[in-house]
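Complex shown without one protein chain; remaining protein chains in place.
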């Protein structure tokens, strides 16, 4: 792999700072986590977006969350066809091997993936419809959500589609037999959250009201 | 989505604490990031493992890294077949849309996915060979790495396979035409890192020595 | 004390979040509690176990409960021998200085201390019988309880010994003259509770039925 390059110096410096401080102060805990294995309480599925800092928002330290991040925090439907499904693999590992007890989908505002999906579905992004567009094919997962926002005024559709990215993923999660089984037995709770990256708030989906509502302490 | 449940109270409390402190102190920056969009310098591909805290290790703040996390930090080969490839979509978005200038694969020790792959390839985990095993099919990506560790004593194979998970991913990245093009034009640097979660060190791949070496400041 | 180390960063962050929210919203109350002193209604004696959250279960706010926590929520018999008795000191302070009107012993299931006591008393943990074993000597307090569970089938003994840890402590409390006096004058009520940490229920000791019964609202 001859193209690999040394890390930028600023990252090396930060790593060395981290190791001399945070790591050093928690050395024994990291050693235990390595020796005894992880036992995370929750799996979090969030977007790759650089503005979504789940561990900061939820004050999570090493060992707490098993985190999968992909574009637009999407979960595809259950499809055991022998192909590679990275998200489904992560869900399977978290639920069946690690036995997490919470699975949280964290959506967010200003999501480039969701905006692209809306542009594609409304005919404004033909390049995303190409077979060779990985982003386009990935965002196909959200097409059922697009159908549901069509009745809204155009100016509100993208905003609602961000919520649908959470809801469609939760619905798809329930198509996985091992997820459904553990949800129904009470061994796993699903949660849907929307993070507004501009004003810092989070909303959570309330199935009784069938909408996202502010969290209250 | 009637199965969604309220967030655990402790997460709500932590979120409220974050919003009243970190968020509040950086309110203007978050507002700008939302209004003007993200402009991350690097994409990081890391494992979902709860013990791998890339943002801590590299002291990354909101807006710095576009982060994809999947099991065993793997990148599949370029395969534009119209199917859903979440990792390839994330790479495509980071390189083509966000134009990141660094792409870092962060592997780690004690990786459950890698250990599972070794067990599967060596015939000790028939359940992972089932067509319906998402984890097994996902770990197929690392099979070429398994071939290369076979010559080692069995006790060293898993440890070396963790390194191969970084190298195979870097090699697969180079099969993406848009990655290769930008690497060759000097617009994108690839980096391979291995994080020892027990002793807190990181090593980086050095193509001259063809092995992982300590980083130096 | 040159070995002291800085607090882990995640605890500092959580503290800062707490101060900016819960503390800040109740600033005046905390100020009054500091200026005027505490006036707790109840003393609670519970186990150190990390899974026993008395303040959560009983929704207690700052200033409500004077809480002593030790291994297996034990109270030794009255023994004014001039030695150090931390539990007796806590009881004395709560009853004589603070004049609490309730004293609640909260036992719990899956108690490592109780299991160790059973192992020791039944001859399976010789290391706990050593003079130098602090845990063993502490659990000696529960030996009278072990005698009472011997008649049960072995498989039920530990479960019953968890109840005895509550009852023996209540009995020992009555050997303290200042406790007995206030109980008999009606100024202090004793309560015995068993918390099942797995299913979240609590039972309370009913002296009429001479057993633990569900609480009813």
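The letters A, B and C name the chains in turn, as written, and every chain counts its residues from 1.
To be clear about the criterion, a contact is a pair of C-beta atoms (placed from the backbone, for glycine too) under 8 Å apart; a residue touches a chain by one contact, two chains touch by 3 or more.
As the structure is a prediction and not an experimental result, all values here were calculated from the model.
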Where the unshown chain meets subunit B, residue by residue = 5-10, 13-14, 17, 21
Message = List every residue of subunit A that touches the chain not included in the displayed model.
response = 25-29, 31-32, 36, 39, 41, 59, 99, 101-102, 182, 186-189
Remark   = Where subunit C meets the left-out chain, the residues are 1-9, 11-19, 22-24, 27, 30-31, 33-35, 37-38, 40, 43, 48-51, 53, 55-60, 62-71, 74, 76, 80-94, 97, 102, 104, 109-110, 112-113, 131-135, 137-141, 167, 170-171, 174, 183, 189-193, 196-202, 204-207, 215-217
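Keep in mind that, in the parts below, only the chains that are shown with their structure count from here on.
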Note = Per-chain Cα centroid nearest the overall protein Cα centroid belongs to chain A
Request  = For the copies subunit B and subunit C, give the interface type as same if over half of its residue numbers appear on both sides, and as different if under half do.
outcome  = same
Remark   = Distance in whole angstrom between the CA centres of subunit A and subunit C is 41
Ask   = Taking each chain's centre as its mean C-alpha position, how far apart are subunit A and subunit B in Å?
value = 14
Query = Centre to centre, by mean C-alpha position, how many angstrom separate subunit B and subunit C?
reply = 46
Request  = List, in ascending order, every residue of subunit C touching at least 2 other chains.
outcome  = 13-14, 17, 21
